[in-house]
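Omission of a single protein chain aside, the complex is shown with its protein chains in their original locations.
Going by the order they are written in, the chains are A and B; count residues from 1 in each one.
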Amino acid sequence: MQSSTGILRAAGVIPAVVAALFSMAVHSGSAVTPGSRAAGMEACVAPTAEIRRYHMDYLKHDRIKVVRDGVRGVKYSLAECVDCHAEQDGNGGYHPVNGDGQFCNKCHEYLAVSLTCFQCHSKKPEQKRSAASLSGEKNAGQSSLFGLLMKFDEAPALSAEEMAQLHAISRED
Amino acid sequence: MKKLHYSELWCSSPRYWGGLAALTFIILLGMAAAFHMEHSGHWVTGMSNQVVWGLPHVFAIFLIVAASGALNVASIGSVFGGPLYKPLGRFSGLLAIGLLAGGLVVLLLDLGRPERLIVAITHYNFKSIFAWNIILYTGFFTIVGIYIWAMIDRKAQKFYQVTGFAAFFWRLALTTGTGSIFGFLVAREAYDAAIMAPMFIIMSFSYGLAFFIITLMSAYWWASRQLGSHRLEKLKNLLGVFVGAVLYFSLVYHLTNLYVTQHHGVERFILLDGGLYTVMFWLGQITIGGIIPLFMLYSPAFSENRFAIAIASLMVLIGGFFQIYVIVIGGQAYPMNLFPGKEVLSSSFYDGVVAAYTPSLAEGMLGLAGVAIAMTLVAVGARMLKVLPESLEDPEEGIA
Partner (left out) sequence: MAGKKEQPQDIKRREFIGSTILAAGVATVAPGVLLTVANATSEDEGANSEIRWGMLIDSNKCVDNCTACVDACERENGIDLLRRPQGQGDEMWNAQRPQWIRKVKLRDRQTGEVTNLPMMCQHCEFPPCVDVCPTGASFKRADGIVLVDRHTCIGCRYCMMACPYKARSFVHQNVEQQTIRAPRGKGCVESCNLCIHRIDSGATTTACQDACEKDGHKAILFGDLKNPESELSKALQQKSSRQVRADLELNTGVRYTSL
């Protein structure tokens, strides 16, 4: 008898933890930095709650496809994160996304998860510099440019209401 | 014959703790050096894109090679049935583990990204000799650990023979693997030789035994225990054989290379006009590491002299260090011959010129810390486990 309740109790903890994680993430409302491109967008490439929970796995999954297989048109790309979430500094440039108080840093610092991506990856959106952007310019927009820009027509059409609903569901749990 | 009693290494407190404190200090210095190198990046070292493996690798390879050789004494005791060596088996196993751990710490802390150790453990490329070595090293710890247990615990005695053999063969594989790291590098003229693997095995015998003699003597001096001359003489004579064998292998290696016209350049570099490397070869490896110890070990004038044995062992180690330095650094410093028959007039990447390498202080400190880690592990292990016989006086009627 005792053992079964113990297991049940332990099992009950799991949804509680999940719920706590979600509510923690959802609680603050929008975490998007004002002055970034993302601020003017309806949603990320996937529902916010999902991205918050799984972005590291998605990015890891797709980075293998990009680097190993040369598949560039992936859905989840770090460069896209940077592209949308970097805040403009008002001088035509950008703040680094891992800078103090910036989008990536805010949450990672709060959770004390080290943000190693930017040891190697660019922390700012590409500012036109050289010939590489020339070759890509032609097909930007309709198909992915190095997989860096997302396909506009594929952006998930989640309305604000739907988002709120999703958040509510995850909070109820 | 008296019954053997093993006991923990116990000596007066100041002597033990003082020694340990000194070792810890060296380790701390080394850790600070490693942090400095990793924090700023390898530009603070003498290493470059031309000499990619520097002084830390010399220390690491030296310790790893010696580790497998240190197990030799235990193997002679259990695999070849030498009764005089058997009481030394436990300590031999402990020393092997300590040396290997020290070498691996240095190797790890010299990686470009040591924090990715987990990647090295979870991603394997089975064609890489490095990846084999990762398995060989972990296996070595496990097998030697069980081996020591089988030697100490009466209940585990039934595993003694099996683990003894397993450890012996694993040990050979490990040194073959370490030697092959170089032997299979087709690119560099100094390394492209299959003789590297057996040469590393014989080097391991020699360095390992030298390490063993020194640590054994200091442990017995530390704890004021008795060490019989007969036993020491046996070890000494064996060391002489190994030192001679290392010289022989070096001779064969260089003679083979001299026969191949393509390799004349690199041989000339090491043997004649390589500057520092030539000096290290003749003075360090051959004279200090070979001829003088051979003389001291076999000359009747020194036969009863313990000090001479200790000095000879130390010289074998110093010579061995130079030998690995010449192999690792000298082999890289000598330019690769990309365009046979042509001389390089200019290149921004040092094609065709001898690469410069001046080790930085931090590299040396990290390397020495590896040695200190090995010694600390042995000192702590010997105080916790019953690895050393209370007395190693000679058996009364010679060998039973």
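The criterion applied here is as follows: a contact is a pair of C-beta atoms (placed from the backbone, for glycine too) under 8 Å apart; a residue touches a chain by one contact, two chains touch by 3 or more.
Here the structure is a predicted model, which is why all the values come from computation and not from measurement.
Annotation: of B:Val52, B:Ala194 or B:Leu272, B:Val52 touches the absent chain (contact as defined above). Checked against the hidden chain, the listed residues A:Arg37, A:Lys65 or A:His108 yield one contact partner: A:Lys65.
Contact with the omitted chain, checked across B:Val162, B:Leu338 or B:Met384, is made by B:Leu338. Interface residues of chain A facing the missing partner chain: 1, 4, 7-8, 11, 54, 57-58, 61, 63, 65, 67-75, 79, 82, 119-122, 125-126, 129-132, 135-136, 139, 143-148. Contact between chain B and the absent chain runs through residues 38, 40-43, 47-50, 52-53, 111-114, 116-117, 119-120, 123-125, 127-131, 134, 181, 184-188, 332, 336, 338-339, 341-351, 355-356.
The rule is simple: only the chains that are shown with their structure count from here on.
As a whole-number value, the distance joining the C-alpha centres of chain A and chain B reads 50 Å.
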